[in-house]
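Dropping a structure here in structure tokens format, bear with me for questions.
All protein chains of the complex are present and in place, except for one that has been dropped.
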Amino acid sequence: MSARGSRAGRWLSVGLLTVASAAALFPVFWTISTSVKNRVDTFANPPKFVRFAPTAKNYRKLFDSPDFWRIYGDTISITLASTALCVLAGTMAAYALARHRRFPGRRPLEATLVLVRAMPGMVLMIPIYQIVTRLDLYDNRWAMILIYATINLPFAIWLMSGFIEQIPVEVEESARTDGASPVRVFWNIILPLAAPGIAATSIFVALLAWNEFLVPVLLAGQHSKTLPVYISGFISNRTLDWGPMAAASALAIVPIAVFTALIQRRLVGGLSSGAVKE
Amino acid sequence: MASISLRNVTKAFENGSLAVDHLSLEVTDGEFMVLVGPSGCGKSTSLRMVAGLEDPTDGEIAIGGQVVNDVPSRRRDIAMVFQNYALYPHMSVLDNLGFGLRMQGITRADRERRARDAAEVLGIGDLLGRRPKQLSGGQRQRVAMGRAIVRHPQAFLMDEPLSNLDAKLRVQMRAEIAALQRRLGTTTLYVTHDQVEAMTMADRVAVMHRGVLQQIATPTDLYERPANLFVAGFIGSPPMNLFDGCIRCGSDGPLAGVGDQWWQLPPGPWEAMDGRSVVVGMRPEDLTVVEGSTAPGSTTVEVDVVTAEQLGSDLMVYGRVAGDPSPIGPGGSGTPGAELRPLEASSLIARCPPRLRATRGDRLRMSVPTERLHVFDRQSGENLAG
Partner (left out) sequence: MAILTLPSWLMLIALFAVPLVVGVYLSTRSDKIGSFVPGRAVGLDNYRRDVFQPGFTGALTVTLVITAIGLLIQFPIGVGLALLLHRNLRGSAVFRTALLLPMLLTPVAVGLMWRFMLDSDLGVINWLLDTVGLSRIGWLGEKWAARVAIALVDSWQSIPFVMLMTLAALSSLPESPHEAARVDGASAWRVFRFVTLPMLRPVLYITVMIRVVDSLKLFDIIFILTKGGPGKATETMGLQAYNVGFVALQTGRAAALGVAVAAVTLPAYVLWLRAQRASQR
């Protein structure tokens, strides 16, 4: 549909979009504004939206605790490692699924991926908790990295097969007749051509890993705690300490917000490529 | 260089479609063989089996005398040119040309030298730094060709390499590719559905129909002695005129009866076929308008003109064999509105000199050399002249 319709209709559309955008952004704004308010302003009635004296106190409190930095760093490293593993394994499997209609284990793989994607996390986490503690892997980063990578695998494979299907198959055949071995074809042809897709997939998988809560809340102790667990820790205190909690939340979501704004176009393209594949 | 042979090669796809049916074909060393046929007849599939991109269900494929059924594509030492060129989008033209050599482990310096030589030959020497996206269709086509020749492979396989070019460029590249192949002397199997490409480029042409090989012959033979009705109808533009008729051997020699006319047949094994239902064919080029009686060795065809098209170089006369009752399509000349569909109402095309006058309703006397008449069995479609 083109930009048609009456002037009034256009204004109404813009109005609705503005209201919706405000609703989408307000909680983010509110988090950030709460994070720079002192206690009195936080609980003021009526709420103070802009007229208050900003304070860095909440952030200082976080930054002064060595815990916070360690957790932030751990979250980043667990995110990166699990993303790398997930996207690597996912790209390989996606290539097989996208390019070869039949190979041993194709159907079971598809079915398993759907199961993993759709099964509520708690179903697996109860036995995984037992296995992990028996193997003395409780609070172990590598265990978490592996689990993250596995639960995000279906999503990675789904996205990557969409991207790989867009690579013309003749380019690959051309390389084969040019004398390239299967490994060469994958390495010299598929990987470079799928690079934008790999980038987009990595971004999404990294987001999922960064936001993951169920796995670390059950399996992380002091040595592998991630940001979402740290943030959730604020509510177990009797006194709900909204200021620092908002500051920690802001530090979790602001990188995402900035990132989104920067790569917005590619994000949409990435998700859509999977969506319109059907 | 090497020969390519296919022996009883069959390909049935998993969905049950029989794309190639017992194809036997021999491309001799250095030959330019064109595989031609209508869309979906199994040309690409045959070529792809030679390339090793598709496994035959049955039969044997040999390159240079060595059976390659179990040899993967990359070890067959062939180069393929694809319809959409399939250039590597992420590599420069130079790297595209050099990729195959790189896979052979040839040093960078040698690769560049050979790539530059090939590019020079094809006139793309100044494009080496560009990416495929920055090239025109014709330039891409040349890069695709360059990628094939740079490797000095045993054979070239080309799948409709010109079909994405505009008409003018196609004519030019057609000549260039043919000349290049003759110069290099590389065995070539070339697929197209364009019979003009087939006729102009090939040493020999193989015609396929529904997965079955119909005829292999030089372009001239194919044109002059089509093995069956399919080839007769497929090769030539406008196509051969075909009429239902029957054979009669009497005191005035072998004749073919069409409508209320009797045409003299060339010498042949007709005695044994007295009364046989046949299809008689003649090319539009072989009909000439005559005044008075026909020359010996020719036979007369009476034509009622339906319409005529002036092409400048020729006058195309559309008409009907006088007295031919066979209805032509839904708009046979007897049905109402036939004058609005003259091409459907006609059953014969003749290529005449441009200055001829012919209008609807005229009856023209035309003559055909009897050896230019083609007679096919109506059941099997075989050419009965043998």
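Lettered A and B in written order, each chain numbered from 1.
Everything that follows uses one rule, which is that a contact is a pair of C-beta atoms (placed from the backbone, for glycine too) under 8 Å apart; a residue touches a chain by one contact, two chains touch by 3 or more.
Here the structure is a predicted model, which means the values were calculated and not measured.
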Interface partners of the hidden chain - shown chains only, full complex considered: A
Which of A:78, A:153, A:200 or A:220 contacts the chain that the document leaves out: A:153
Where chain A meets the chain that is not shown, the residues are 1-5, 10, 13-14, 16-18, 20-21, 23-25, 27-28, 30-31, 34, 43, 45-47, 88-90, 92-93, 95-97, 99-100, 103-105, 109-124, 126-131, 146-147, 149-151, 153, 157, 207, 210-211, 213-214, 217-218, 227-229, 231-232, 234-235, 242, 245-246, 248-250, 252-253, 256-257, 260-261, 264-265, 267-268, 271-272, 275-278
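We adopt the following convention: only the chains that are shown with their structure count from here on.
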How far is the middle of chain A from the middle of chain B, if each middle is the mean of its Cα atoms, in Å? 57
For the complex, give me every residue of chain B touching chain A. 14, 51-53, 72-80, 82-84, 86-90, 99-100, 103-104, 147, 151, 157
What does chain A use to touch chain B in their complex? 102, 168, 170-171, 173-181, 184, 188-189, 192-193
